[in-house]
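Of the protein chains in this complex, all but one are displayed in their positions.
Letters are used for the chains, namely A and B, taken in the order the chains are written, and counting of residues starts over at 1 for each.
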Amino acid sequence: MKKLLVFTKKEFYHIFRDKKTLLILFGMPIFQILIFGFAITNEINNANISIYDKSKDYQSQKLINKILSTNYFTLHSYLNSDSEIEDAFETGKVKQVIIIEPDFAEKLNKEGEANIHLVSDATDPNTGTTLINYTSSIIRIFANELNKGVIPDFVIENEIEMRYNKSLKGVYLFVPGLITVILMLVSAMMTSISLTREKEYGSMEILLASPMKPAIVIISKVIPYLLIAYTDALLILLMGKFIFGVPIVGSLPLLLAECALFVMLALSLGIFISTKAKTQQVALMVSLVGLMLPTILLSGFIFPVENMPIPLQVVASINPSRWFIIIVKDIMLKGAGLDILWQETLILLGFTLGFILLSIKNFKVRLS
Amino acid sequence: MSSILIKDIEKSYGDCHALKPVNLEVNEGEIFGLIGPDGAGKTTLIRILTSLMLPDAGEAYVSGHHVVKDYKKVRNIIGYMPGKFALYTDLSIEENLNLFAGIFETTIEKNYHLIAPIYSQIEPFKKRLAGQLSGGMKQKLALSCALIHKPEVLFLDEPTTGVDPVSRKEFWDMLKDLKKHGITIFVSTPYMDEANRCDRIALIQDGKILGVATPKEIENKFERDLYSIKASNMHLLITHLRNYENTHSAYPFGESCHFSPKEKLDEKHLTNYLRERCKKEFHIEKIQPGIEDSFIELMVKENEE
Partner (left out) sequence: MKNNYVIEAENLTKKFGDFTAVDSISFNVNVGEIFGFLGANGAGKTTAMKMLTGLLSPTSGKATVAGFDVFTQSESIKKRIGYMSQKFSLYEDLTLYENIRFFAGIYGLNNKQIKEKANELIGRFGLEDLRNTLVGELPLGWKQKIAFSIAVIHSPDIVFLDEPTGGVDPITRRQFWEMIYETAHSGVTVFVTTHYMDEAEYCDRISMMVDGRIEALDSPAGLKKRYETDNMDEVFLKIARAK
């Protein structure tokens, strides 16, 4: 026991004396959540639009005022001919053109029906779709207001509701993803590098030639990174909650327990990598390509797994991060409990045990 | 019981036959030197003895423990200083030493008397990080860490390589000091002059032991007569000697040339031969062979076989 203490103390010295890595370990989560929260967003504000009003009557003017009164849009220009539409998009200055057909007011009065043509720049499909949605909503509200006083026979209302994330706030999506990425990074990558460093510098040789039990070496390296990873996770949760208002609808203890489980998984993965890697460089490369990239691209963090081709979905399913993100999202945003998440939790447990067993099997008590 | 017993140990890396069957016995409390150049197999042998590598064949015992079957026991009673400085550069001298004391479940105070002559030299700097130490200080730290638990056998793999002659001399003085504690010291080195400071030595070349004996006995393995010839131009002297009919070998040795004749030397004949060719003074003197002379001789014999 005393040996474990002595070694853990040494590991803490290594970490805290390496100022640069320390900056990454604690600074990065803070930096990233600020970036994702403030800078990267799915919301659209002040998009430039052009309006081609072929009617120029009091109804079309009312509609236009309603559209421009929101801060989603900024009027770039009024168009006066069809040819100007192409120009408006080509210069890239305008993201949407709203075309109101001639005799707008007259058609509404006489036929109860009029057309509005929305043209969106879909080079970024997300932006294009979102703008259309915004405009459609505004037009629908306008249409409803026109109907006031008239009692229709049937009311079919299209309700578009963004469940669990009414304002479609991007940061709600990113907090779970960020926690996953950071935990994977700190636990797996740093641990694997730390163990491989001993091999590379030759200190492992001296340790092996002593009565040191390998288990103690490993555990002593795991403890500091476990604590740091957990601290990072808490940091992200707190910042998410208090700066961006990301809710934790479900049980906090459950969330923390699942985080602990994932940390254990990532740690055992890191240890496994170190049993195979001979140099720090190899450990780093394997961690980056084998863990970080799949975590960012194939876990559902940014791109939904359900939309991927089947082969990739299969690959994603052996990526532990994919299951952990589901767990975190569900607990935080939907308030799900273990009754719903038991399958995913079991999968994580399976992975963890698997990696631990593999590590034990592969650990060499001698130099090759 | 011998402190170290090596029977027919063999080791290969792929095609490279690093250790051809090696047989050695080391007595308790002696300083045993493994002398040979790089690539001879010194590090491989030490790694096998410290249980860090498995031999392909043969058996070895350290303090009676089998190095493969009882490797855990071996690891409890040995001290090891590998060829490259491998302690923690971002921990201080004191922290490194405490770490190793902790590994062996002892304290610095308990065995301080053992390492005192060595550690006291670096103790004033005990808060300094190991990475900021000079080469000589690193050596002393590594040695202290290897001794902190009073091992029965100390393994040192080329502890003085790349170190200047003064530090080398000091290091060997420290080793001599350790003898009185009864610790067996197994040390490898490429420096022939350090062989003289061992109780017994084994000469190793290309994985084969060329000879095991006391330094004196090794010197006596040199069968021919040996002469030291000094001249102001060494290069020319050697060229001339190589062309001389009775030359078995002529090698530069610092300021003189070591010359051994094929048959008994007629000094007058040689003197005349040289006088015709060397314009300047030269001096011929019969000498006793040293370790390096014997090593070269044994190497040549080995290569001829």
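Definition applied: a contact is a pair of C-beta atoms (placed from the backbone, for glycine too) under 8 Å apart; a residue touches a chain by one contact, two chains touch by 3 or more.
Remember, it's a predicted structure, so these values are computed and weren't measured experimentally.
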If you put the missing chain back into the full complex, which of the shown chains would it touch? B
Selected residue (touches chain absent from view) among B:His113, B:His235 or B:Lys286: B:His235
Out of B:Val163, B:Leu178, B:Ile218 or B:Leu265, point to the residue that touches the absent chain in the complete complex. B:Val163
For chain B, which residues lie in contact with the unshown chain of the complex? 36-40, 134-136, 158, 161-167, 169, 190-192, 205, 234-235, 238, 251-255, 292, 295-296, 299-300
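The rule we apply is simple: only the chains that are shown with their structure count from here on.
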What whole-Å value do you get for the distance between chain A and chain B if each is reduced to the mean of its CA atoms? 61
Within their complex, state which residues of chain A touch chain B. 2-3, 6-7, 10, 13-14, 17-18, 201-203, 205-212, 365-367
Spell out the part of chain B that touches chain A in their complex, as residue ranges. 47, 50-54, 71-72, 75-76, 78, 80, 82, 84-91, 95, 98-100, 102-105, 145
